[in-house]
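The complex appears here without one of its protein chains, the remainder shown in place.
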Amino acid sequence: MKIIDFIRGRTFYERKERSGILFVSIAFIYFVTIYYYPLIQSFLFSFFTGPPSQNRKYVGLATYKKVLSDPLFLLSVKNTFYFVILAVPTTIVLALIIATFLNYVLNKKLRDILSFMFFSPLMISFVAAALIWEWIYHPIYGLLNNLFLFIGLPSQGWLSNVSQAMPSIAIMQIWLRLGFDIMIFLSALQAIPGEYYEAASIDGASGFSCFKHITLPLLNPQIVFVSIIELIFGFQVFDLVYTATHGGPTNVTRVIILHLYETAFKWYRFGEASVIAVFFFLFLLSISILQWKFRRTTTY
Amino acid sequence: MRRIKTVLILGLVMGMLFVNGQSLFAAKKNIELTYWTTMGQHPRFNEWMEDLGKELTKTYPYVKGVKIIAVPYEGYEAKYLSAMEGKVGAPDMFNGMVYDWAGAHDFCALMPEYLVKNIEEHTVPAVRKLGIWDGKMYGVPGSTATGSSFMMLYINTDMLEEAGMDPNSYPETIDELLDFAKKLTKRDASGKVVRAGYAIRYSGNPTGITEKFLPFLHTFGGRMMSPDRKRASGYINSSESVEALQFFADLVNKYRVSSLEIGSPAASFGHKLAAMIFREGWVVGWLRDNAPNLHYKIYPLPTYREKVGVGALFTWTDLVYKYGSNKEESWKYLELVWKNSLGGCIIDEVAPPPWKEDLNCSYMINRPDREATTEMMSRAPSPNYDYIGAHLTEVASIMADAIGDSLYLKKTPKTVLDEAAVKIDALLME
Partner (left out) sequence: MNKVLKACLCFFLIFLALIIFVPLIWTLSTSFKTPEEITSLPITFFPKNIFNLDNYIHIFAYSAFGRYLLNSFIVSGITVVVSLIVASLAGFGFAKYNFPGKDIVFFAILAILMVPFQAITVPLYLWSIRFKLVDTYQGLAMPGLVSAFGIFLMRGAIESIPNDYLDAARIDGASELRIYWRIILPSVKGSLAALAIIKFLWTWTSFFWPLIITSTDKVKVVTLGLADYTNMYFVEYNFAMAASIISIIPLMVIFIFFQKWVVKAMVLSGMKG
C-alpha cells in the first residue's frame, strides 16, 4: 500500500494508520528542517571551498582528498579512537559491575543514597566538569598530586603530560557518564524476576555462573543500547577537551570535533570543515548500523 | 458571521506577527548600542566603558547608553560568526582581531576620517597596523583592555632577596636572564622544578604559545616570515630562528629552569611558582587583586642580538559592524573611549594604550611599568606587526605545534622549523 492511500483514507484501516503517520510526521518534519537540511547543506558545501556568501569555486572531490590526507586530521581520528577505547568499555563494564552489586543492596535508603552519589556527575555541564577536573589535576595545587605526595608517590603532569593527557580526559568522561549507565542497568536488573535466580541456585549454580548465563543475556538489549549511546557521546567529545587542554599538549588530545571547530571557526576553511562533518556523520552512522544488526541477531 | 470573525482574528494574529519589531519609518529613539568583548575578566574596565557610554547621550540624545556584553572566550569565534552572518542579533561594535573580521570575512565598517586622523596623531606607525587591513583602517587600537599591549619582564623581588641577590637587579641580556633563572629556580628532592626561574607558556591557545615565544625569536635575530609576508622559508628556519627555539627548549630540558607542569605563566607568577615571566601590563591589576602580597618589578625585555620593542600577536581592536544601523553613533563612542584612554585610563587592570603622549603624566607616574614602558616604546617596534595578515591564526597554530614538539623533545628545532616553513609557505601562497 502506498502512502497516498493512507492519506486519502478510504478504509478504516487506512484512516487509522493515517493518524500514525501524523503523529510521526511532527517529529520527522522538525528533524528534517532543523538537522537534515543543514547537514545536506554541509554536504553540498564540501564540494566547494565554502558557503555561498563567500566567493567560492567548485572543487569537486579535491577537498576530500586534502582532508583525508591531512596528517592533523588523521591524528585527530587516531586520538579520538584512543579516547573511545579508553573510556567506553571501561564505563560500560564498571557500570555493569556497580549496578549488579547495587542490586544486592537490600536497604532501599542506602541504595538511593549510593545511586544519588553515582548519578551526581551527570548534573554538571561539560564545561564545569572540565574546570573541576582541571583544578583537581593542577600540577601544584591539585587534589590528586597532593594526595600522591601524601602517600609517597611522585607528582604527575596529568593534563600537561604528553602520555597522560588523553587518559586523564578519559577519566573525566568515565566519571561523567557512569551514573547514566548504572541507572539503566540497575533498573533492568530490578525487573528480572527473582525466580530465575532461585531456580538456578536450586540447580546448584554458583553466583558467577548465574551472572554469566542469566543476567548478561537478559541485559543484552540494555548493553547494546548503552554501547551505542556511549560510543556516540564518546566520538563526539569536544567541550571537555577544548576547555581542559585545547587539544594539547602537542596535539595529543586533539579530537575530531575539536579539529572540526578550529577548521571552521578559527581558520575559516568551511569546505574542509564540511568534509570532516560529513565524514564523521557517515562514520558514526555505520558504527550504529553495525551495532544494531548485532543486536538483532542475539536477542532471545 | 463566524466566517468574518475567523478572518478578523486571523488578520489580527498575522498583523501582530508581522508588526513585531521596529517599523521601517520610525525615527530612532531610545536605542542602546551594544559592544561585544571577550574581556569578561576586566569587570571594572567594562564598567568604565559603560559609564562613558552614558556621556554619548550628550551628542545623540536618543542614545540611552552603551551595553558592554562579555562573551565567553571559549567558542567566541562561532558566536561572532553566527551573529554577523545572520545580521540580526549582531552587535554594533565588537572587540576582535582585524585579520579575522575584516580580512577573512567582510564584517567591518571603514573608520571615518576624523578618527583616523586622531589615531594617527597619537600613535607610532607600527601600532596603527593593528587596526589596518589591506591599507585601510578599521579598528581602534589600544583603547581596549589589552589592545596593543606588549610584553615586559616581571620579576619577583622577594625571590631575588631570598636568593641573596639585589632586589633591584634585573637581567638585561638573554645570558643574564639564564643566569638569573638558574639562581632563582627551586627543585624538589627528585629534581623536579617546583619553582621556575623563568616560566614558559606551553599550553592553551596556540596563538598565545607562539606569542610568548616571539620575543626570544626576535631578539635572537629570527623572524617568522619575510617582511612582505610571501615566504617563511629562510626566515622561520634560519639559523638564528633555530638557535632561538633551541634555547627556548633548553630552558626546560637542558638548563631546567622551566617546567612544563607548573601551569600558565601569569597564574604561576601570581601563585609564587615562578620568579620571572614575560607578560603585558594588565597583569598589574590582576596581581593587585589576587596576589596583594607579591612584591615584583617590571623591566623591559632582555635583549641578545636585537632589541625587541613593542609588539603583540593578538591584535584586539575595537571594530564596528558593517551592517549595523548605528554606525555613526558607534564611531563617536569609540572616539570617546579613545580620547579618554589617551588621558590615562584610570583602571589599572588594563595596560596603557600605545600613545605618544608624555609618559610622565599623572596616570603613568604611579604605574609600576612606567620606566619599562618608556624604554620599550623607544625601541624599534617588533616584527610582530609585519605578521598581521591573512591566515595569521593558522600560521600561529603551526608555529605553536613546532614549539610544542621542541619543548617536549619530540623533534629537534631544526626539523620542526623546516616542516613549519613548508606548511606556512603553502598557506601564504593562497
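First chain written, first letter: the chains are A and B, and each begins at residue 1.
Going forward, contacts are C-beta pairs under 8 Å (C-beta built on N, C-alpha and C of every residue); 3 or more make two chains touch, one makes a residue touch a chain.
None of the values given here were measured: they were computed from a predicted structure.
Only one of A:Phe48, A:Trp133 or A:Trp158 touches the chain withheld from this view, namely A:Trp133. Contact with the chain not shown here comes from a single listed residue; of B:Leu130, B:Ala199, B:Val242 or B:Ala267, that residue is B:Ala267. Of B:Pro61, B:Gly86, B:Pro125 or B:Pro227, it is B:Gly86 that touches the chain left out of the display.
The chain not shown here touches chain B at positions 20-21, 34, 36, 38-41, 43, 67, 69-75, 78-79, 81-83, 85-89, 91, 204-205, 208, 264, 266-267, 270-272, 286, 290-291. Although one chain is not displayed, chain A still touches it through residues 1-3, 6, 16-17, 19-24, 26-28, 30-31, 33-39, 41-42, 51, 98, 101-102, 104-105, 110, 112-128, 131-136, 140-141, 143, 146, 175, 178-179, 183-184, 186-188, 190-191, 207, 221-222, 224-225, 229, 232, 236, 238-239, 243, 257, 260-261, 264, 273-274, 276-277, 280-281, 284-285, 288, 295.
We adopt the following convention: only the chains that are shown with their structure count from here on.
Averaging Cα coordinates per chain places chain A and chain B 36 Å apart.
Put simply, chain A touches chain B in their complex at residues 53-54, 127, 138-141, 154-155, 157, 159-162, 242-243, 245-246, 248-251, 261-262, 264-268. The touching residues of chain B, counted against chain A in their complex, run 74-75, 77-78, 81, 85, 100, 104-105, 190, 192, 194, 202-206, 259-263, 271, 273, 391, 393-394, 397, 401, 404-405, 408, 410.
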